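Every protein chain of the complex appears in place save one, which is left out.
Chains here go by letter, A, B and C, matching the order in which they are written, and residues are numbered from 1 within each.
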C-alpha cells in the first residue's frame, strides 16, 4: 500500500475468523452467488466454525454439492432460506432438510428478489411489480391495477450481514467482480447492516480506476484476503475426471484435504 | 472496426441530424447532465435545427447559460420542465420563461427524480419513499406509514426520447462516461423508448472491458460521434479570462463561431 | 388426404422457433433462452445474425458453450453451464439484469411449458405437487417482462394430455403472457380472438389437431404447412 492521505481507512481484517466474528444466532444473512459463480465459500465455512445458528439465509439458490451454503445447512445452522431457485442440480442437502421440515423455504421470483434486496439498500419502503401477479406467489399480497396491468406490492429485504465474494478490493472497500460472479453481490452489500467481503486480490487505493468501481466502499465493512478461493464446480469436474478428492465441510477440512 | 461476428449490429448514425431525426412535437425528452457535466449540448442544438416543439424536458436542472438546454428553451420549443433544481446560477433564460408563464415547471426531489426514472426503465409500477413526506412536494400524493415512517407513493417516469452524452461507445451501444458526467445518463437510457447518444470516442466491440461497461447496449438505440463536445463552463471560464467569444445557439452557429 | 408427416423433433422445433427471430436488425435483437429445450434454438441461428443473448445472471452477449478444459465457473448460463462471451459483451448485476427483463427491454424470450391457456396464461414452474420443492428462478419475470414470449413444447404431455388448455390447472407463471406456441404439430398465436393456428403439420387436419388440444382453435382454410428444415 502507499502513504496516501486516506489510508487511515482500512477495512481489512486479519483472518477469516475475524471476518465473521460477532455474527449472532438468528441473524439474517445474505449470501452472494448464482450457481457456482460468486459464492463466498470460505466465509461460509468460517461461519460454520464461528458457530452462529438459527440463521435465515437469503441467496438465489439453496446450496449445491457439499461445500459452502450446503455445508452450513448440513451443519444444522439454517432455519430458513429465502431464494428463487432451491432445486438446482446437486441441491440434495437442502431438499432433504426441507422434506424433513428442518428448513423453512420462501420462494421469491428472481427479479423480485433482486429488486427487494436493492429496495432494502436504497431506502425504498415498497414497490409495485407485475411479476407474480395472478400466480400463487402473489397470494396474500396487496395488488393494484396500474395502467391496466395488475401489480403486486413487494417489500424491501434487509439483512444483518452480507457474505460477499469479490475479485478485487482496496482497503476502503471499493470492489470489482469477475465476469458473471457479480450477480447479487452489489445489491446485497447495500442491503446489509454489516457487509463482509472475501476478495481474491487486495490492491492499493486508486488501483481500481474510480470509473470502474462496481461496489463503492461505503457499502462495505470488512475485507478478508482469500487469494485462491475454492470452486465446487471445479472440484466436481476434477472428480468426474477422477483426479479429485471428495470435498467436504469447513475451512480446516478444506485446508487439510484440498 | 474488426470483422467480428456481431458486427451486423451497428447503432451508429451518419451525423447529428440523423441522430435526432423523427423526434415528434410534444415528445417527452430526457436530457442527461448535472450542471455542466454530461450535457448532450450538440444533440440539443441538433434538436433546435430539427424543429420539434412543445417538448416536455426531464433533466436535473433547467438549462444554464445560453447553450444546449437553455438554447432550446430560448427557441421556444419547451412546454414543460420536470427537474430538481431549476435555480442554478446562469439559469436566467428558464427563469424568465417561467415567470412569463411560457414554461411549466414540475419540481421533484433529486433522489426521487432519479428513482422514478429508474422505475420507468425497470418496469416498476410505483414505489414508496420517505423523501418529501410532510412537505409541500407530497401534496396530493398517496401516503402510507411503513414501519412507523410516513412514505409517499411515487410513479415511474417514462420518456419518448433520451439525449445522452457518453465518453466511449462501441457500435453495439455499450457506454462509459467520464468522471462525474455519468449522473442521470444510465437511468435515462433505460427509461426512454429511443435513447440517442453523443459520444466523444467510438471504439470496436470488446475494446470496453465487458466488466467495465456502465450502460449495456440493450438500452441504447442511436450513436453519433461528437469527438470534441463543447463545454459551456469552459467557454464561460475563457470569457472571464477575456479569451472567448459569446456562446450562442445552434450547431451551425457553434461550428461558425466557437 | 395424405397421412400426417412425422411430428417435428426437438431440434426441428428449435429450428422453427429460430425462423421467427428477426435476423440482422441493425439495432440488434435481444433474446433470452430458457433452460432446456429453448437452449437448442441457439443452434439454429447464424453466428452473424445480430442477435444478442441475455442471461439472467448478468450477461449480454453470451456466446457458445465453453470447450472442455476451458470452463470458467464465473462465466455460466442461467442453467449453470460454463459458456463464453462474444466481443462487445457486458456483465452487470442482478438488479440491472432484471431491469432489462422487467422493463420490457428483452425482445423475445423462449420458454418451455407445462400448460398454456386459451388466453395465454403460462404454467411452467411447478406442477404443484406437495412432494416437489417449488423453484421459480427468473421464469415469472421473463414471462411478464419480455416483449414477446415464445413457447416451445410438445403439443401433448407424455401421458397424452393436452398442454394447450382452456384453463391451466398447474400453478401459473404469468397470466396472459404468451405470444406464440411452437409445438411439434403446429404454430399457434395467442390473439384477442383466441388461439389462431398459423401453421399445421402437413397432412394433419384441424380436427385432428383440435382433438389433441384442450382449448378451441381457429385456422384459415388455407393454413400453411408447418415449416421444417430441409435436411
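Observations, loosely collected:
We adopt the following convention: a contact is a pair of C-beta atoms (placed from the backbone, for glycine too) under 8 Å apart; a residue touches a chain by one contact, two chains touch by 3 or more.
Source: prediction; values computed, not measured.
In the full assembly, the chain not pictured is in contact with A, B, by the touch criterion defined above. Of B:57, B:133, B:157 or B:210, it is B:133 that touches the chain left out of the display.
Note on the undisplayed chain: of the listed residues A:27, A:159 or A:172, the one touching it is A:172. From the options B:86, B:125, B:173 or B:205, the residue with contact to the unseen chain in the full assembly is B:86. Although one chain is hidden here, its contacts on subunit B can still be listed: residues 34-38, 60, 84-89, 94-95, 98-99, 105, 107-115, 117-118, 129-137, 150, 177-187, 214, 231, 233-234, 237.
Residues of subunit A in touch with the missing chain: 2, 4-11, 118, 120-124, 170-172, 174, 190, 204-206, 210-211, 213, 216-219, 221.
Methods note: only the chains that are shown with their structure count from here on.
The touch graph of these protein chains is complete, with an edge between every pair of chains.
Computed from the mean C-alpha positions, the centre of subunit A lies at a distance of 35 Å from the centre of subunit B.
Contact of a single residue of subunit C with at least two other chains is seen at positions 91-92, 95, 98, 101-102, 145.
Counting only residues that touch two or more partner chains, subunit A has 115, 129-130, 177-179, 182, 214.
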